[in-house]
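Input: a single structure, listed below in C-alpha cells.
The complex appears here minus one protein chain, its other protein chains still in place.
To keep things simple, chains are lettered A, B and C as they appear, and every chain counts its residues starting from 1.
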Amino acid sequence: MTATDDRPAAAAVSLEDVRATARTALDPGVWDFVDGGSGTESTLAANRAAFAELALVPRVLTGVTAADTTVQLAGTTAAMPVAIAPMAYQRLLHDEGELAAARAARTSGVPYIVSTLSSHRLEDIAAIGADTWFQLYCLRDQAKNDELVDRAETVGCRALMVTVDVPLMARRQRDIRNSFALPEHIRAVNLDSGPGGQVQRRVDGASALAVHTAAAFAPGLSWTDLERLRRRTSLPLVVKGVLDPRDARMAADLGVDSIVVSSHGGRQLDGVQPSLRALPGVVAASGECEVLLDSGVRNGTDVLKALALGARGVLLGRPVLWGLAAGGETGVAEVLGLLRTELAEAMTLAGCGDPAAATRLRTERL
Amino acid sequence: MTATDDRPAAAAVSLEDVRATARTALDPGVWDFVDGGSGTESTLAANRAAFAELALVPRVLTGVTAADTTVQLAGTTAAMPVAIAPMAYQRLLHDEGELAAARAARTSGVPYIVSTLSSHRLEDIAAIGADTWFQLYCLRDQAKNDELVDRAETVGCRALMVTVDVPLMARRQRDIRNSFALPEHIRAVNLDSGPGGQVQRRVDGASALAVHTAAAFAPGLSWTDLERLRRRTSLPLVVKGVLDPRDARMAADLGVDSIVVSSHGGRQLDGVQPSLRALPGVVAASGECEVLLDSGVRNGTDVLKALALGARGVLLGRPVLWGLAAGGETGVAEVLGLLRTELAEAMTLAGCGDPAAATRLRTERL
Amino acid sequence: MTATDDRPAAAAVSLEDVRATARTALDPGVWDFVDGGSGTESTLAANRAAFAELALVPRVLTGVTAADTTVQLAGTTAAMPVAIAPMAYQRLLHDEGELAAARAARTSGVPYIVSTLSSHRLEDIAAIGADTWFQLYCLRDQAKNDELVDRAETVGCRALMVTVDVPLMARRQRDIRNSFALPEHIRAVNLDSGPGGQVQRRVDGASALAVHTAAAFAPGLSWTDLERLRRRTSLPLVVKGVLDPRDARMAADLGVDSIVVSSHGGRQLDGVQPSLRALPGVVAASGECEVLLDSGVRNGTDVLKALALGARGVLLGRPVLWGLAAGGETGVAEVLGLLRTELAEAMTLAGCGDPAAATRLRTERL
Partner (left out) sequence: MTATDDRPAAAAVSLEDVRATARTALDPGVWDFVDGGSGTESTLAANRAAFAELALVPRVLTGVTAADTTVQLAGTTAAMPVAIAPMAYQRLLHDEGELAAARAARTSGVPYIVSTLSSHRLEDIAAIGADTWFQLYCLRDQAKNDELVDRAETVGCRALMVTVDVPLMARRQRDIRNSFALPEHIRAVNLDSGPGGQVQRRVDGASALAVHTAAAFAPGLSWTDLERLRRRTSLPLVVKGVLDPRDARMAADLGVDSIVVSSHGGRQLDGVQPSLRALPGVVAASGECEVLLDSGVRNGTDVLKALALGARGVLLGRPVLWGLAAGGETGVAEVLGLLRTELAEAMTLAGCGDPAAATRLRTERL
C-alpha cells in the first residue's frame, strides 16, 4: 500500500532526495538556472516559508477508508490535483526532455503543460498521449500567436494556458554571474518557423530568454489581449500569474476557466506575496472560477494545504525537473508517484475522502 | 525538599539529560524510531515551539504554601496531572518494557496507558498494579475489538482510550531510510490470539506497524464506531487524537468522558496544528467534558501551560521512553519524579495551590 | 559632553564590554550563578527579546537642549530613573561587595537596594551614605521580620521593598550541575543573629539559597502579610515581583507606593511573560501608583523604552554585578556612568527633556 514496498533501498523517500540526486547530476550552471530565482531570491524562500507557516486542522472519525485523489482540472480528469507546470527548455535536464516528462505524466495520469519555449516540438510532445495543455507566451507577431493556438488545438491540447506575469524576464543574478548559455542544440523549437527562431541561438543563455522576451514577446499585454484569446479558442482558458484579487475578479468576469495563482517560482518580480498567501484572496474574488496554485509545492501535505485554502489543484515545477535530471521518464514518474502517495496519505489522515472535502478543513497560521 | 538532595551528582537535572542518556544507550535505528516524526517533522518541531511561544502570567501573595498536584484524570485519582501516553513496543527501549514503565507509574501515582501494540501482555502489565488504562486501535475484526475491551475490563482497567488519528500509519522517513525492523522477539502480543499475530513478524520494522495498520486496523473509523464503543463499555471513554473543535463537540455530545488533544507526537499527519495551539478551541467546544493534552510536554512548566489553557492534564510520551532506555523502571521513575518536582515548583511559583487554580492564570503569546 | 572623552582606549564602550571583562575575571561557577536563569532559561532570553522587539518613535523639533535625567523613585530623588536591584551575596563578585556597589551608587546618585541576603551587614552598607533602600524576604519568624524592618528604619533606609515572587527558590540547572557552593566566608550576615544563620553555611551553594528559602522564608506569603507590612512601616513600600495586572491593582488598592514589574531576571518561574511585555498592563491597572521595571535592562535605550511604556524607572541587576567583578566600586561607577550617558543621549535624540516626556513617546512592536 505504501510506496516504499516495491522500491530498492536507495529509492527516494521524499522529493528532496530527488533534488539531491539532480544536483549531483547537473552542470552547476544548469543547476543554478533551475534552482535559482530572481533578485535576492526572497520570493523563492517566501514561497516555501508560506507552506511551513500554515498548519492544517485534520478531521477524525469521518469514515474515510481510502482517499480518492481524482479531480477535474480545467475540465481534464486528473489522477490527482496536480499538473506539470509549463517549463522552458527541458532538454537541459535530460535529452528526452519534454518527451520523457510527458510520458511520466501519461503514466501518472496528470496533465502535462507544454511551454511555448519547449525544446521538443509541441506536436511531438502531444503525440505521447498525455493529457496535454499548451502554455502561451503572447508574441509580438499576432499571426504567430494564432498559429500557436491553432497548432495546440490541432494536436488535441485540452486547455490553453496564457502566462501573464512575464512582460519581461526578470534578472536572475545566478545566471548572469554564470554567464549561463543554452547549448547550441537546445532551442525554442516551436518558434523556429519564424525569423525569431534564429535570434535566440546567438546570445548567451540567460539572455537567450531575456532577449527573446524583449524581441519576440508582446510587451504590453492587456485585458484586451486576453479577451481576444478568449474569443479565439474554445479550449478551456487558463490564466497563469495572478496574485491580486482584483485581477482575478477581472479574469473571472472575462470568462476564463481557471486562474493560476503564481509567483512564477520566485523567478519573476522578487519581493512579491508568496502564492499560498495570495490564494485565499484570489479564491474569494474568483467566484465559481477554478483556481490553481503554483510555486513552492514540494510534498503531498503542501498539496493538501493548497486545497484547504480553496485551490482546485496545483502546478508542480522544479520537482519535475529534478526527476528529469535524476532519471528521465522514470525519475519524473517517481516524483509523481511519491507525491501521490504522500497526498493520498495526507488526505486520509486529515479525514478527506476526496479533494473537495479538503476545502472544508480549517487552517491556522503558525 | 528539592529533588536534587537525594541524588548522586550525575543524576538528571532535566528531562533533556535523560534524553541524552537514552540516545547514547540506544541503537541508532531505535533512537530514530523513538525520536523521529512523520514527513518533514514540521509538527514535531511545532509542538515544541508552541510551548516556547506561550508565556504564563503568575499570581503572587496567594498564600499558597505548597502546591498539591493531585488531580482526577478520567475519573482516576492521579498524583499529578500526567498520565503515561500509550506507546507501542516498549521492549525496544528496555527488556522489561511496559512492565518497568507500569511499575514506575505505580510508584509515582500516575496512570499507565497500555497500547494495543504493547510488547508485554495487557494482563501482565495490569498485574503490576498501577492505575491502568487500555488504549484501543479499532481492528477490522469487530469480535477482536470486543475481546480486547472485555480483557481491559477484566484486568481492571480504569479507562478505555480509543485512538482516532491513525486511519493509517504515516510515513516516517527516518524509519524508511534505516529499513528499521522490529527484532524477532518483540511483537504485539495482545494480538497473538488471532491470525494477524503472525503477519507482523515477517515484515521490516517500519512496515510492521504500517502493514499491521493496513491489515489489522479498521480503516474507515466513524462516529458510529465510537457510539458503539460508548454503548459497549461502562469504563470512562477517552478519545485520543482530536484537533478540530467541531470533532470535540461531537465527541462530547456523544458522551465520551475525556478528549485528548493530540498531534500524535508529530508522528501522524505532518503539518498539523500543534496540540497546544489547538487546545483552547477544543476546551471551548467541549463544554463540561474533560480535555487532556498530548504532544510536546518536556518539563513541569509545560504541564502548567497546558493547565492554564484549560487542560485537565497531559499525556507524557517520549520522555518515558527515554527513562526506560536510560534505566528501566528507575529511569522512568526519575523522569516522573523530576517532572513532578518541576510542576509542583512551577505551581507554587505561579501561586497555584492546586491544578484547578492554574486554569485562572493568564497566558500571552510571545 | 560624551562619556568617551575622559577614558583610556580600553574603557568600556557598552555594558556588554563590562560583561566580557567580568566573565574573564570570575570563577566559572560564580559566573554561571550570576549569568544563569532557572529552567530552560527561556525567560532570561525573552526578557532581552522583548526589548529588541520594541521600537521607539522619537519626536523632533521639541526645543530640548539637554535631557535632565533626574527623577523621583519611591520618593527618593535619583540622578536617573535607575536603582540598583537587590541582589544577594555581592561579595561573590568582589571582596568589598555591597560596600563597593553602594559607594558607586552614592557617587552616581542612584538608590542602592540592600538585599536581605547581603553579604555585608545592612548597617555597614547604609553607612556608606547612598540613598539606601532595604529589600525584605519575609521570614517565617515574624519577630525577625519586625527586627529587620526596625533595622532598616534605624539606619535611615528611604524605602522598604518586599519581594513577592520567591515562595521558594526556583531550580537553576547551571548551579545544580556545578554543585555551586558559597565559600565559607560569604554568608547572609543580616540573618546571623538568629539560629537560621548557621544553617546556610553547611549546605552547598545552590542549596544554601534554596534551603534557606525553605527553612527561613515564610512560604505562604499573602495579601494579609503585605497589609501588615504596610501598617508596620511608614517608609515608602515597594512591592517587587508583580506581572499580573490584577495583582498590581490589589497592591495599589492596599496602599503600596511603588510596584516593580519583574520576572526576577529569569531566575524564578521560567516561562513567564517578559517584564517589558507585562509593563503596560500593570501600568494601566495601577492607577496613580508608581511602577518600576526590573529584568533585562542593558543600555540607555532600554531604560527609555521602559519609560515610554509607563515605568517611572528601572532596577539594574546583572550589569552592576559585572561592574563589581570587573573593578569593584570603579567598575560599578563605570556601568552607571555609561548607562546615564546613553540614557541622556537617547532622551535628547527622542526629544524628551525629562523622564516624564518619555511617557508620551509612541512605541511599536516589530
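In the analysis below, contacts are C-beta pairs under 8 Å (C-beta built on N, C-alpha and C of every residue); 3 or more make two chains touch, one makes a residue touch a chain.
Nothing here was measured: the structure is a model prediction, and the numbers come from that model.
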{"item": "Touch partners, limited to displayed chains, of the chain removed from view", "value": "A, C"}
{"item": "Footprint left on subunit A by the chain that the document does not show", "value": "39-40, 42-43, 46, 49, 164-165, 167-168, 170-171, 173, 176-177, 179, 206-207, 210, 214, 219-226, 241-244, 246-247, 250, 268-274, 277-278"}
{"item": "Residues belonging to subunit C that touch the chain removed from view", "value": "1-2, 4-5, 9, 13-14, 52, 54-66, 299, 301, 304-305, 341-342, 345-346, 348-351, 362, 364, 366"}
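Following the convention adopted for this analysis, only the chains that are shown with their structure count from here on.
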{"item": "Gap in Å, rounded to a whole number, between the CA centres of subunit B and subunit A", "value": "42"}
{"item": "Cα-centroid distance, subunit A relative to subunit C, in whole angstrom", "value": "59"}
{"item": "Residues within subunit C bordering two or more other chains", "value": "none"}
